[in-house]
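The structure's right below; bear with me while I get my questions together.
== chain A ==
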Amino acid sequence: MAAAELLKFENVVAGYGKETILHGLSFAVPRGAMTTVIGPNGAGKSTAFKAAFGMLAVRSGRILFEDREITNRAPRELIGEGICYVPQGRNIFPELSVLHNLEFGGVAAPKGTDLKARIEAVMDRFAVLRRKARHQASTLSGGEQKILEIARGLLLQPRLMLIDEPSIGLSPLLVEELFALLRELRKGGITLLMIEQNAKRALENSDYGVVLELGRMRLQDSARAILSDPRIGQLFLGGGLSA
Partner candidate 1 sequence: MLPAFFILIGTHTFGLPFWLAAILGGVATLILLGLAFKKVMVDPMIHHGVLPLVIATIGLAILMKEAVREFYGADAWPFPALWATTDVTLFGAVFAVQSLLILATCIVVVGALQLFLAGTLTGRCMQAAAQNPAVARLLGIRVERMILYTFLINAALVWIAALLVTPIYLAKFTNGEILGLYAFIAALIGGFNQVRGAIVGGLLLGVIDNFCAVYVSSSYRMAVPLLVLIAVILVRPQGLLGRVEERTV
Partner candidate 2 sequence: MRGLIAVLLLLSGSAFGQVKLAYVGEISGQLAVSGGNFRDGIILAVEEINARGGMLKQKLDLTLYDTQTNPGVARAQMQKAIDGEPYTIFGPVLSGNVKVTLEIVKQAEVPQFIGGEAADLVTLGNPYMFRTSFGQQIGMPKIANYIRDELKAKSIALIWVNNDFGKAGRDQLLRVLKERDIRLAADVSTEAGQVDFAADVVKLKSANADAVFVYSNEEECARIMREARKQGLKGPFVGDTTLLSQKTIELAAEAANGVVGHVGLTVDAPIPEVKAFGERFQKRFKYKPDHNGLKGYTAVYAMRYVTEKKLGKLDRKALAKTLHGLTITPKEEPGILMETTWNDVGEIDRISFLAEVVKGQQQIVKVLPKLGK
Partner candidate 3 sequence: MGIGILALAGAFLLVAPLGLKPYGIFILSMWAVMTIAAIGLNLTLGYAGQISLAQAAFVGIGAYVTAWLTTKGAWPFWPTYALGFASCFAVGWILGYPALRVQHHYLAFVTLAFNTLVYLVFRNEEWLTNGIYGISNVPRPSLFGFSLKGGREFYYFCLANLVFVSLAAWWLIRSPWGRAFVAVRENPIRALSLGVDTRRYTLMAFAIGAGLGGISGALYAPLTQFVDPTPFALGLSLNLLLMVVLGGSGYFFGPFLGAIVAVLLPEWLRFAQGYYLMGYAVLVMVMMAFWPTGLLGLADRLLKK
């Protein structure tokens, strides 16, 4: 029986140059659920993702995936393990076609994977990508670009998807659609870990919430419980959780 937690941070310390951002971060991500990470600026949310995906050296502590240590492993290997990462902002190659952008999702696939079939399957799911397959990716709208990024990640059929602020720059309607898509992915068995600015809306769509502050985990609970916690507002406006 697999553990209930898919991904686990254990006392992770990491940062940039002389600056330390994560001061011993520990939390676990429940399998098959959608978890949202919230916290004020500088809490270390994005840093935690980067550390997990091997883009930032972990100075001490461990990160476990499926109870196996993945601390400081290269992105390419983590993709092989079944982790996919959708960073903040625009991460497509604007001058290449949509189809070719999509293809990059399969670069790290093991030999013998039928990528063609998978691309077809993904395009079946996202009609807009099929419609615009031959267009330059730069012609996609912001929401479509984000969908392209997520679709690209799905190509390797990951077990865990890390999504950093997917709703930035999207209109409210698009954000709704995006969250619907994420819920659907979770139903399909993918564990989701997401960072969101728009904490309320994200928590309403999630199963669990994790609150970070100053590089440490402050609170972890069901999304509903966190939503109704009066201290959360205070956390964002100063004073911290203990106040």
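Heads up, the rule we're going with is that a contact is a pair of C-beta atoms (placed from the backbone, for glycine too) under 8 Å apart; a residue touches a chain by one contact, two chains touch by 3 or more; residues count from 1.
On the choice of candidates, all candidates are chains of the complex that A comes from, given by their letters.
Note that the coordinates shown come from a computational prediction; the quantities given were computed from them, not determined experimentally.
Participant: Would you mind pointing out which option among 1, 2 or 3 touches chain A in this complex?
Facilitator: So the chain touching chain A in this assembly is 1.
Participant: So in the complex, which bits of chain A are touching candidate 1?
Facilitator: 53, 55, 75-76, 79-80, 85, 87, 91-93, 95-96, 100, 103-105, 107-108, 152
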